[in-house]
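Reviewing the structure listed below.
Here the complex is missing a single protein chain, while all its other protein chains stay put.
Here is subunit A:
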Amino acid sequence: MSDERLSVFKTYKLYVGGKFPRSESGRVYEVTDSKDNWLANAPLSSRKDARDAVVAARKAFGAWSGTTAYNRGQVLYRIAEMLQGRRDQYVREVADAEGLSKSKAAAQVDAAIDRWVWYAGWTDKIAQVVGGANPVAGPYFNLSSPEPTGVVAVLAPQESSFLGLVSVIAPVIATGNTAIVVASEKSPLPALSLGEVLATSDLPGGVVNILSGRTAEIATPLAAHQDVNAIDLAGADEILAKELEIAAADNLKRVLRPQPVDYIATPGIDRMTAFLETKTVWHPTGSLGASGSSY
């Protein structure tokens, strides 16, 4: 027997509606590092967990989408602050999950923190960049502004367990959507730990919900769910992506197809615009009609 202190293992749990439940199914699966050493048992989420997460995301949508962009920006920045404080923990988790050296894992975590900061700054600028006044040929005030599309299912990328994860969550919530995130199937632990940061970051419960398990098993009911408005297929392989896109057509979900992404590079705005609607409002500016009445 070594006289080294026995460490305390962590029971990883889901993050749904601001709480940390176990999977409703009572199932777990074994998560290993790159050398096949046991790391933890992660919850193996069921269809019911996915549906519960949709209910939580829908419930949170009204308040989160109605929050001022300034406030949303501060909440996102707060997430970066919390992450910074736990940097060492994530470096360790990412190194284990992806088999990276300490320094490479640190680079990933730093980039992920910077990404939150980048998106925090976007919340109150995206409307100015993609919205605006339309010079219609007539006496009308006419304004287009972007609005969140609603509840978004996000299949996190499989390979980039933390930077990739952050890169797909932040743009969805920066614009006022709420999200159900399916963590990387093989490396879910950084995602499950992210829940702990989100829970202490002023982010209202239900805005981000994190599930772990078999991507195909969880994604199928999400893609078919009538109360989900959009789906990001980043973490789906080609065959699964096609199946999910077909299922998503049933209620005309907005679909972001999988595409090669360099997660280290500064992103464009397309991950935000993919989940925005454009609302255009008209109002007369002078004459009110044929009767000739005016302002």
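Operating definition for what follows: a contact is a pair of C-beta atoms (placed from the backbone, for glycine too) under 8 Å apart; a residue touches a chain by one contact, two chains touch by 3 or more; residues count from 1.
The rule is simple: contacts and distances are computed from a predicted model.
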Out of "Aldehyde dehydrogenase (NAD) family protein", "Cytochrome c oxidase subunit 2", "Iron-sulfur cluster assembly protein" or "Sugar ABC transporter permease", the chain not pictured bears the UniProt name "Aldehyde dehydrogenase (NAD) family protein"
Using the touch definition up top, pick the residue from A:79, A:105, A:154 or A:241 that touches the left-out chain. A:241
Hey, which of A:41, A:74, A:144 or A:158 is the one touching the hidden chain? A:144
In the whole complex, what residues of subunit A lie against the chain that is missing from view? 129-130, 132, 134-138, 140, 142, 144, 149, 229, 238, 241-242, 245-246, 248-252, 254, 257, 268, 270, 277-284, 288-291, 293
